[in-house]
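All protein chains of the complex are present and in place, except for one that has been dropped.
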Amino acid sequence: MSNDEETAKADGGTASRSETAEDERSEEHPLEWDEPENNDKAPDERDSVSHRTEKYDDRKLVTGQAKYTADYEERYPDLAYAAVVRSDIPHGRVTDINTSAAEAMDGVDAVLTPESDAVPDAKYTSAGQSYPEPSPWDMHVLNEHVRYIGDPIAAVAAEDRATATAAVESIEVSYEKYDYVTDPEDAFDEDAPQLFEDGEVENEIVGHDYDRNRMAHIGGELGDVDAALDGDTHVHETEWETIRQSHANVEKHTSLAYTNEDDRHVLITSTQVPNHTRRQLAHLFDIPIRDIRVQKPRVGGGFGGKQAMVIEPIPLALSLATDRPVLYEASREEEFYAMRSRHPMKVKAKTAVTEDGDIKAIDIYALSNTGAYGSHGMTVAGNVGSKPMPLYSKVPNARFEADIVHTNTPQTGAMRGYGAPQGTLALEGHLDEVARDLGLDPIEFRRRHHMEVGDLDEIAGMMGGEGANRRIRSCGLDECIERGKDAIGYDDLEQPDEDHLHRGIGMALSAQGTGVAGDELGAAQIMMNEDGSFHLQVGGVDIGTGADTAFLQIAAEVLGCDEGEIIVKSSDTDVTPFDYGAYASSTTYISGMAVKKAAEDAKERILNWGSKLLGEPVGDLETGDGTVYSEASDDSVTLEDIGYEAAYGDDEREHILGKGTHCTEESPPPFAAQFADVTVDETTGEFEVQKLVVAVDCGVAINPGMAEGQIEGANHMSYEMAVSDGITLDDEGRAEVADFDEYGLPSATETPPIESILVETHEPTGPFGAKSVAEVPTNTVPPALSNAVRDAVGVRIREMPITAEKIRSKLDEREI
Amino acid sequence: MPKTGGNVVDIELTINGERTTVEAGSADDLATVLRQHGYIGVKCGCDGGTCGASKVFVDGEVRMACGMEAADADGSEIQTVAALGTQADLHPVQQAFVDNFAVQCGFCIPGMVIQAVALLDSNPDPTEREVREALDDNVCRCTGYQKPVEAVLDAAERMRGEQSVAADGGQSVSASPRGAESTGCCGGGCDE
Amino acid sequence: MEIELEINDVEQTVDASKSDSLLDVLRRNGYTGAKRGCDTGACGFCTVHVDGEPVKSCVEPVTKDQDTSIETIEGLGTQSDLHPVQQAFVDNTALQCGFCIPGMIMRSTALLETNPNPTEQEVREALSDNLCRCTGYKKIVEAVLDAAERMDSDTAVAADGGTAVDNDGGAAAVTECSRTDCGCMEGDQ
Partner (left out) sequence: MSDSDRVRETSKQPEGTERKESDPAEANRESETGAAREPDRKPESERDAITVDEEKDDARKIVTGEARYTADYRDRFPDLAHGRVVRSNIAHGYVESVDTSAAEAMDGVDAVITPFDDVVPDKLYSSSGQSYPEPSPWDLTVLREHVRFVGDPVAAVAADDAETADRAARKIEIEYRELDAVFDPEEALDEDAPQLFEADDVENKQSGADYSRNLESHFEGELGDVAGAFEQASDDERRHVIQTEWETPYQSHCVPEPHTTIAYTDEDDRHTFITATQVPFHTRRQIAHLFDVPIRDVRVKKPRIGAGFGSKQEMAIEPITFALHLAADRPVKLEMSRQEEFTALRFRHPMQMQMRTAVTDDGDIEAMDLYTLSNSGAYGTHGMTVANNVGTKPLPLYPRVPNVRFSGDVVHTNLPMGAAMRGYGAPQGHFAVESHMDEVARRLGLDPIEFRLQNAVREGDLDRSVAILKDGDRFTRTIRSCGIRECVERGKEAIDYDGIEQPDEDHHKRGVGMALIAQGSGVAGKELGAAQVQMNEDGSFHLQVGGVDTGTGADTMFSQIAAEVLGCTPEDVVVIAADTDLTPFDYGAYASSTTYISGRAVKNAAEDAKERLLEWGSRLLDEPPKALDTGDGCVYSEQTGNSVSLEEIGYEATYGDDEREHILGDGNHSTDESPPPYGAQFVDVTVDTETGEYELNKLVFAADCGVAINPALVEGQIEGGEHMSLEYATSGDLTFDEEGNPEVLGFRQYGMPRTTDHPEMETVLVETHEPTGPFGAKSIAELPTNGVPPALSNAIRDAVGVRLTELPFTAEDVKTALDEQSADD
C-alpha cells in the first residue's frame, strides 16, 4: 500500500455494508478459487508435503558445523572488528567528538563520526520493508542529534575486538542536552519536548504531527460505530497495556562487509531481508543496486529484529574507509538497548452488545510508543486492529484508530505478531470480560460471532481500502476450539484440594495474515542435473524456521523426487531470484508458491521429455518416485534417464530449467485457539501455569514437525509477554536490562508445557493448501492467561505483565 | 593468527582429544580462543556466561566457555560439540534433537546438546522436570523448550536402549534430505 | 628465520625458511599477484622489483632480500585508479587469461623507468624473458609503447590514471598528446 492511499483512508475513510455492492465484491473475491487440481491432495496422495521430513540443516546445527555470520571470520585473515560509540543521554546535540586518543591507539584502522566522508548523510529508514517504505525516513547512520540512550554517534574498526572496545571507550563526546520525554502520553502534549522538527523527516507518514511528536495517525471505520454505541446496547470499555519486549535473538545482530576483487560490495549478514537490505544500502551509500551482494548464512533467530537493517551500514562504511573486511557483532547489551523491541502500547477496546449477546460494534484505539524513530510505527499499529478484529467479521460496525508517538526511548520495530499481540490482548481480554459481565459462556459468546468459511472480511479492508477485503476460504476455528478444549480438559477441570488455591482456564482466539496482502513478491528458479537431481534457487529466507526444508518438500512434491535430490540455495542476492524476505508470515505462502510454480515450470519440460522417451502424450504422464510414469500404460522412465537424455542425447538437447514468480492480493488468515490452565494462590497472588494448549489452523502444514516448532516457540514468546517485565527503562529512558540474567526470558523450568495441535484445513490459494503459522501463536497467551486468572479468582489484570503482586493487589481491592 | 587483546600467552589444551598449544590474549575468554582455532560450534550469544550457547566440557564439567578465561583452562581437557558426532554419524542426543524437530535456528543447540549429554551421563533416566532444570541456563528463543525437552527424554530412552526407536533411529521421520543416514541411531554411541 | 623487508612501502618481518624463494614468501603473505609459472626463472610470471630492479622472484632466495625494498603488482594502481602502464594494458586489450600480466607489467614499468621512450624493438627485447601464451605479444608491445607515450608526453594523463579513457579501447587518452611526430595517433585508426 502506498502512503497516498493511506492518506485517503486517514481522511475518514469509511466503508459500509451495502447489499447491492455485495454482488460486485463476490465477483472480486470469489469463494470458489480457481485452484489447480494438483494443489489439493488428499493426505495419502502426498509424497513429501505434510511429512515430517528432517530439517535439512539440522545435522549441521547439532554438530556445530553450521555457519552463522561470525563463523566466517576465519576466511578473512585481514578482518577488522567494529565497535560503536552510542549516546548516553536521552536527547541532545553532539557538540564535539574527541577521537584523538582512539586514533592514536595501535591497531585502530578507522574512526568514523557523522562528519566522515565514508558515512552517508542521507536520511533513511532501517525498516527493511518494500519500496517505498511505509516508514518515515528519519534516521542517520551516525547521529549528531541524538534521541535516545543508544543512538549511534561514532564507529571504530580495529585489529581485534578488545582494541575496538578500548578505542570506543576512549572517545569523548560532548553534548548540548535537550529536554526529553519518555512517556507517550506526555509526549503527545503540545508542550512536550519535540524530537523532530516539522519537515525534517522524509517520506513522512499519514497523520504525522511532529509538533506533538506524532509520527502517524491512522484509522478506519465500517458501518456507523457511534450510532451503535448510542443505541440500546450494553457498552463496555476496557484499557490494556503491553510490555516493551525484546526479540532476544540468541545470535546477536552480526554483519560482515567487504569489497571483493570483482568490486562487489558483499555483506554476509544475519538478516531477514537480503533484497531490501541491498536496496536500502544502495540508496544510503549511493552505490548501484547491482554492485551490492547480500548473503544470508544460517541465522540465529530473527523474529522481526533482523527485518530492520539495524547495523549493516556501519560495517560497510568502515569497510569502505579501511579497505578491508569488517565484522560488526553487536554486544548483548546493545541488543537490549540499541537494537529494536516490540512497541509498548496502551489499547482501549469498546463494544456495544445487545442483551442477547449480539455484538453490534467494536471500537479499538491504540496509543503506540514508537520510541525515538518511526520504523514500522504506522504498520505495526495498523495491525493492532486489522489482525484481531476480522475474527469477528460478522459484527456490522467496527472502528479502529491509532496514534503513534515518539519518545526519547529505544527504538521499536517489527516483532513476530507485529501489533497483533497487543490488539489480541485488548480484544480477547475485553470480550471475555463482556461475556462474564453478561453471564455468557465466553467461548459460546465468541462462537456466535467468529469468522467462517465464505465470509467476506471487510474489516481487513476497513483500513486498507476495499481492495483489502478478503473472502475467507478456509477456517478451522471451530475445530481449534473443540480440540483445544479437549486437550486442556476444559469440561472436567478439577479444583485443587487446598482452599486457597484456585484453578481456572482462559481462552483466546487469534487470527493473523499470510503475507502482506498485495505487497509481496517471491521468485524461484530450478535447474535439473543430468542425474535427475535438481538445484533450487529461491530468494526466500530461512531464519531458522525450516523454510528451506519446506521449499524442498514443495519442490519434491511437484517434481516427484526425494527431497534429498534437491539442493537448495537461498537468500543470496547475486544468485537467487528476488524475494521480499522473511516477514509477515509470508515465506511458505509466497516464496513457497514461487517454488511450486518454478517446479511446475520444470515439470512441464520433464513431462515433455518423458513423452518423447515413452512415446505417450504428456496428458497421460505424471511424476513420482523419481520417475515420469504413465497412468495409461504403466511404463515409466527415471528422472536420471531424462536428465542424461536432455543433457547428452543425440537429438536436440536442453537444460531443463524452471522459473516461477508469485504475488497475490490474498492474505488468508491462519487461526489459533489458545487455552491456559492456571492455579492462583489467593493468599499471595502467586500463580502457576500448568499447561498451555494452542490449536492452530495453518491450512495444510507442509512439515508438521516444523509447524509445531513454530507454534511452541511463538507460544513461549507470547507467554513471556504475559509474565515478564520485558525491557524496563529508568527515568531517562535508559534500558535497565543489559544481559539475559536481567531479562525475563522464561527458562526451561519457568516455561509451562506447551501442547500444540494442528488443525488441518485446505487453503486453496496457498501451496498445497498451506497458510502461515509462525506469528499467530505469538498473540494469545496474554489474553488467555488474563482470562484464566479471571476465571480462577475473579480478578482482571489488564496491564502486562501479570504478576503475583498485581493479582494480590486486585484481590485486596476486591476484598475492600 | 589470534585476534586478541592483552598480552599473548601460550596455553596448553587438549581439545577433542588433540593436544595443542594455543596463543591467546591474557584477557581472552575460552570461547573466543576456541572459535579462533576453528571450533565454531562454540557459540557466543551473550557477552559473559549467561545464555549457555558456549557450553563445552572442561575436564568433564560443563562450563560456559565465554564466561571463563582461557588462561584458567591451561592444562585442561576440552570437549566441544564437534567431538560428539558427525553429520553422518550423530551422537544419540544429537540424533534425538534432529528427529524431534528440536532445532530451529540452532544457535543455542550446541550448548543445549552438551548440557543434555552431561545430564544423561549423570542421570540416564531423568524426569521431564529434571531435564528442564538441567537446561535451565540454556537460553532458547525459538522452541519454547518443548521439543528440546522431548528430545532429551527421547535420547535418554534411546541410550538406555529401552525403545525400538533406538534401534531404527527415529521411526516417525521420513527419509532425510541427506539420504538414509538416520538409520542406526547413534553409530555405536548407544553403548556409552 | 625472520626476514625484514619492505613490501610496497610497508616494513614487514616475515617468517621464512632458507629454501624459500621470494615468491614463496610473497604469496604466503597474501601478495598473490605474482604468479608461479615454472619455478625455474624461465617464464617471468613472478617478476617483481627488488630495490627497483626487475627480479624473477621464483628463483630469488628470500635470504638475499634481507632489508631490501620489494615492489609487487599490488603496489602499483588500484582498479579505479590504475597506473598508466596498467591502464594501457587495459585499453589495448593486451591481456587474455592474464596469468603473465603482473610479471609483464612489472617488467614494463622497470623498462620505462630506465628508458621512458623505448623503440618497439627495445620493448620486445625487454620483455623477451616474459612469456605469454595468449596474445602473440602484439597488443602487449603496443600497450607498453602506449604507456610510454602517456607517461612521457603528457603527465596529465599519467596523473589521473587515464580516467579520460572511454570504451573504445583507450584512444581517447592519447588525444591529449600534444606532439605531432610521436605517431601516437596511429593507434586511433
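As written, the chains take the letters A, B and C, and residue 1 is the first residue of each chain.
Everything below uses one rule, namely that a residue touches a chain if its C-beta (ideal position, glycine included) is under 8 Å from a C-beta of that chain, and two chains touch if they have at least 3 such contacts.
All of these numbers come straight from a predicted model, not from anything done at the bench.
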Visible chains in contact with the missing one: A, B, C
Touch residues of chain B, complete complex, unshown partner: 38, 87, 178
Missing-chain contacts mapped onto chain A: 1-2, 60, 65-67, 74-75, 77, 130-132, 261-262, 264, 279, 282, 288-291, 518, 520-523, 525, 527, 529-531, 533-535, 537, 539, 565-567, 569, 574-575, 577-578, 644, 647-648, 650-655, 657, 659, 661, 663
Sites on chain C contacted by the missing partner chain, in the whole complex: 17, 19, 24, 27, 30-40, 42-43, 45, 72-74, 76-79, 82, 86-87, 89-91, 93, 95-102, 105, 123-125, 127-141, 167-169
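Criterion: only the chains that are shown with their structure count from here on.
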Euclidean distance of C-alpha centroids - chain A vs chain B, Å: 30
Centre distance in Å when chain B and chain C are each reduced to the mean of their C-alpha atoms: 53
Per-residue overlap in chain A, given as positions that touch at least 2 other chains: 77
Chain B partner contacts - residues on chain A that touch it in the complex: 51-68, 70-71, 73-74, 77, 79, 81, 159-163, 166, 247-252, 298-303, 329, 331-333, 543-546, 549, 552, 562-564, 566, 705-706, 708-710, 712-717, 719, 739-741, 745, 747-749, 751, 753-754, 756
For the chain B and chain A complex, residues of the former touching the latter: 1, 3-6, 25, 27, 32, 35-36, 38-48, 50-51, 53, 80-82, 84-88, 90, 94, 97-110, 113, 128-129, 131-149, 172-179, 181-182
